[in-house]
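Read through the structure below, which is laid out as structure tokens, and then see the notes.
The complex appears here minus one protein chain, its other protein chains still in place.
After this line comes chain A, so read on.
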Amino acid sequence: MTVTHQLVIDTAMTEHDGSHPSESRTPDKESPVSLDPSIDVGKAGDEVTVLESGTELERTIDLRGGLAIGVGTMVGAGIFVFPGIAAGNAGPAAAVSFAIGAVVALLVALPTSELATAMPKSGGAYYFVSRGMGAPFGAVVGIGLWLGLVFASAFYLVGFAQYAVAVLEEIGASALVVETVPFLTVLGVGFGVLLTVLSTFGTENTTKLQNGIVSLLLGILLIFLVYGSLDTLGLFGRETVPEQFAPYGTFSILTTAALVFTSYLGFAQVATVAGEITKPGRNLPLAMIGSVAIVGTLYVVTILVSTGTFGSGRLATFGETAIVEVARSYLGLSGAIAILLAGLLATVSSANASILSSSRALYALSRDALVPPQFGRINLRYGTPHIALMLVGGPTVVLVVVGRTEVLAEVASFLHLVSYGLMCVALVVLRRSDPEWYQPSFRVPGYPLVPILGAIASFGLLAFMQPLSQAVGVVVSVAALVWYLIYARGVELKGVQADA
């Protein structure tokens, strides 16, 4: 018995030495901040990261929590906002669009997993790309992620407002909804402000809530989809609305895939909490790939069921809350109410998760002095990064006011896809330069094919977006680069192999 305990102590002690091989790399004294991953990655254990100073960072998010972050961030969009819009654009073949999105997401999730296990740090994509390819690319990705998540949060909030309005209509309070458009905006903005304030001052642990919400959502969806699938297959004698599978042609499938890719923006959020996940070597890849697989399956089935119920033309007329009508047609009023509630929960949890991830991206940038260090400050009283949260919440509510659902979604996807593509490239760069500190515990299968395909697919999808979204996306990326050149040109990241 004592022997067992002694062994535990011994491992703990070795962790304390910090004597991992990479320590021998000497830090560059001239750089303003100590950024060499080999120095500050620390020793990542299963439950704790032990830093050189002996200080420990506890890992508290298990696999279930990781999956909840991934699924919780993603599921809001694909099921509760997009089915009507997507079916209007591509017909029943929108299911293929979602499947394409899932494949692209998986092609990126695999390389992301490898990078995250090698660098289990906050900041996710920004950290990987800046360490793999240098500060300019890092700036594009970091700023792109910050604003990409701002666009995504605004998109989720608009979706949330639509559900809130639908709920009001359902309970007969539609008299309140006289002028629908400003009312939507007020709801979206109000909740955007509320979420930001809650994130800033709330010290409650939200993980358990998030886990609960995701479980509840999956439960509701499962009942609905299983029933719907059986019915669509004709088991209960219902006639499927007969229709051509791809009435708007192949090109529309691809443009729809680009549009709905916003539904897959959550898996990389798992990487932004890579420093807090237990057993990162195992749980990070499982959480990322698992959450993409779960939501991808749900999306495809949802589209098939929805289009089978109404036909894509009619489905499109229901707009963002189309899925409620589908549920109503199967399970009556109770089904509609259940899905409405699920929609509220899902969109709000997606918005919340995105706001939090976005503030992490800002923190990672500020740590490297690519943005003013104040952005990463946290207040002692609440322990939250209040400035970063304001810098996320503020622009988000502005976008809720001015944005259109589809453009918000596409710009969010655009900025993420740029980051995803660059992550895949960063993986190839890191594998080729093979720095001493790069020791991922998960290695991407099918290297180099998977990351190369991931990069091509990510950049490829950009071509199928609306011109307006592409223009906004390009402007943001270029602006990020200009910001870097003006503000942070002198910043030198340590451990970046391009400089070595």
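In this text, a residue touches a chain if its C-beta (ideal position, glycine included) is under 8 Å from a C-beta of that chain, and two chains touch if they have at least 3 such contacts; residues count from 1.
Operating definition for what follows: contacts and distances are computed from a predicted model.
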item: Protein name, per the UniProt record, of whichever chain is missing from view ("ECF transporter S component", "Universal stress protein", "V-ATPase proteolipid subunit C-like domain-containing protein" or "Phosphoribosylformylglycinamidine synthase subunit PurL"); value: "Universal stress protein"
item: Touch with the omitted chain, as defined above, among A:202, A:219 or A:249; value: A:202
item: Residue of A:73, A:89 or A:122 in touch with the missing chain, whole complex considered; value: A:122
item: Residue touching the undisplayed chain, where the options are A:73, A:97, A:384 or A:458; value: A:384
item: Residues of chain A (touch criterion as defined above) contacting the omitted chain; value: 1-2, 4-6, 8-9, 11-12, 47-49, 51, 53-58, 60-61, 121-122, 199-200, 202-207, 273, 275-276, 356, 359-360, 363, 367, 376-378, 380, 382-385, 389
